[in-house]
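Quick one: this structure, given as structure tokens, is what I'll be asking you about.
Complex shown without one protein chain; remaining protein chains in place.
Order as written gives the chain letters A, B and C; numbering starts at 1 within each chain.
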């Protein structure tokens, strides 16, 4: 009871217009794993912006790794996981799918549902406007749902995405911004899941 | 305060090893809207079992309504929403889709994202084993994600589902049980989102 | 045998660089139903361009109707059907979903699979780049697959689509062009299927 009161006072102290106002005293530190596959570098740029969004919350710690380099401790020590992939044939890259398969084959998440209650998000890059980014993000989230994770969007209806060909080739500032929003959003929900939304006022768009 | 204390005492009374052990003192009461479309009665049976699962948590309050009867206050006062549909042509029923459309056309949820941070879940019934229940549940969750809701599975990889024709026509006890689990799971996450997972140990499968 | 020889000869006769070279003599006339829902007019513009694409093939006849106006004879006399929808909450509009539901409730397509072997395509418009156009097109195609239709893309990975807000509001020429391509593509496949199935009686369930 005492602790909650403190939280309330601190919150008033640190609050300022447009800033994050989670009451830091009582809030947990959350660790977010941002993991991705990238060949051309586009998805990696998005991953960096997602990580930036995560780090913009002083309570958050980010680990950023290619899917092939993720170790058991990265997976299990994370409070939230954000997975990104380029679109290959209307779905995530084989490397990213194999990463999910390894959750079982290498990391043995089932039948204990070791990922349960971790928060999940997704991002994708693709050459075409409607060539598979939605399916990629939605199937990433579906893999997480099957693991009893708690999933959110952020930056867009299914997560953050960027179109890398056509009128605006590569990754532009607007696309980086939705990636940052995804990172912020996942942190926000991961913190909420740890401590409750009671003393928290979100400023993430 | 008095009411919450009572709840806490009752909780102690019913607690036993392997049972739900949410620390009731600090836990909020959550309201869950279970809403569905049903013609044959199968989806309604599932809805009733989902509601039963919700009510099995003493901190939870359930409102169960057909999608056509949901009012603005049902939607906005709920902490969590669980939507169920029969499968028609590999997707949710038109009635359920129209219900989601009305979130904007009748209830004006956008651009304020009035459903943000509410917890969402899905259930479906269908004649065939693989005839659209997954797509139905996943597109229900996708509609929720677009609303900035926090979505979970429960009872199955995407939510609770039942096959109503073939070897086991209608809804059997096993299918009712996954529906109950979905209700329990959504309550658990809705409570966590309100107060944090800190003092909570889940026993929901 | 004789007919097939004629076809070959005519084909040589009418061929010219860059032109459509179906041997018209033997080729069937195909009827394509282009049906859609539209409130703002964007999806209607796309529908008109799809219809234009259909009509660019001299063997093709087009019927263009809003989903609410489609009659049994429109559906059953068509060799191909192209369905378009605006995106509402990451899925087709309730009106379009209800149209598909009516394939059974009003038109009784099942259990005879009366739509079997008709060719199907999809188009969608949406405000956001990755806000549900893919899901809308893919679930339109999924509804068709459940009806034993033969489905194709055209103009894009899943069909034709247009983003109506952001950098390029409304429907631009490039988006109209992918809609025309979809119309042409569906005609091409419908003619192939109609020609090929002419001498065949299926026994596959």
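In this section, a contact is a pair of C-beta atoms (placed from the backbone, for glycine too) under 8 Å apart; a residue touches a chain by one contact, two chains touch by 3 or more.
Small disclaimer: the values here were computed from a predicted structure and weren't measured.
Within the whole complex, the absent chain has one touching residue among A:31, A:59, A:125 or A:147, and that is A:147. Although one chain is not drawn, the whole complex shows that of C:142, C:162 or C:179 it is C:142 that touches it.
By the touch definition given at the top, subunit C reaches the unshown chain through residues 1, 4, 7-8, 11, 15, 18-23, 26-27, 117, 138, 141-142, 145-146, 148, 150-154, 157-158, 181, 184-185, 188-189, 191-197, 199-205.
Of the residues in subunit A, those that touch the hidden partner chain are 88-95, 97-101, 103-104, 131-132, 135, 139, 142-143, 145-147.
Subunit B meets the missing chain through residues 90, 124, 128-135, 137-138, 156-158, 161, 163, 167-168.
The rule is short, and it goes like this: only the chains that are shown with their structure count from here on.
Mostly identical positions are employed by subunit A and subunit C in their mutual contact, as over half of the interface residue numbers are shared between these two copies.
Mean C-alpha position of subunit A lies 24 Å from that of subunit B. Separating the centre of subunit A from that of subunit C, both taken as means of CA atoms, is a distance of 38 Å. Listed for subunit A are residues 138, 157-158, each touching two or more other chains.
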